[in-house]
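Excluded from the complex is one protein chain; the other protein chains are retained at their positions.
So, chain A:
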């Protein structure tokens, strides 16, 4: 017993124990949901973000320059493809305007409240990527929009290809984006599942994109009804039900459909926006709900 006391009076061991306890407290505390960050965190994030901003952009330009030289051959082909898409777009734009006008008219007839008709008026804000970390268990990137620009936690972040992730922490000038690859149904603080549907089958298909399988690099969509017409090659988009994720963001394409738990089906989805070096992303601002 005396020996044990001697051991405990050892200064080094005492410090060790205290730091261990401190670490567990900090980790446990940071694990829960937090509305805002403390000032030291804000300060560290914003100053580092400022320095990182100086480096990331030029590096991207230089890397992009070499990539462009490599892609010179495909340029003509890509141009042709884009021309076809542009022609299609101009045709559809006219149609869209007509339909949008009609919808507005109906909304007036049906006495929609202001918040109801504004529900899908999203604003897209352009954000510059500042730095990123590729660690599998903590896959995040930092963007140069922060609380000052109106960014709030849980906003969706997209690239031109599709959904990339959601904002996890916001400081004054920068915010951290948790990538879709960190989606995990067993983690209570992970991004909530995305209510999703298939493009062209919006009224028939419904399921929840629940987690990301790190081994195969695919998203798993569960709770699809047995009679659901979902099939391979379907484009999966967010349905907007539930309110957290905006409507109509591209998530990916169905790779295979399997039989899931009970009377449901499970779809394996190839993410649309796979991991790459993003230069800039768009943050989707959903309209403010009146409280």
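Note that a residue touches a chain if its C-beta (ideal position, glycine included) is under 8 Å from a C-beta of that chain, and two chains touch if they have at least 3 such contacts; residues count from 1.
Here, contacts and distances are computed from a predicted model.
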Absent chain per UniProt: "Spore germination protein", "Rod shape-determining protein MreD", "Putative zinc finger protein" or "Glutathione ABC transporter permease"? "Rod shape-determining protein MreD"
Check the options A:10, A:36 or A:214 and report the residue that touches the missing chain. A:214
Tell me which residue among A:184, A:225 or A:255 touches the hidden chain in the full complex. A:184
Out of A:44, A:101 or A:202, point to the residue that touches the absent chain in the complete complex. A:44
Check each of A:131, A:154, A:266 or A:280 against the chain that is not shown and name the one that touches it. A:131
For chain A, residues touching the missing partner are 23, 26-27, 29-31, 37, 41, 44-45, 48-49, 51-52, 55-56, 59-60, 62-63, 130-140, 142, 168-169, 176, 178, 181-182, 184, 186-187, 189-190, 214-215, 217, 274-277
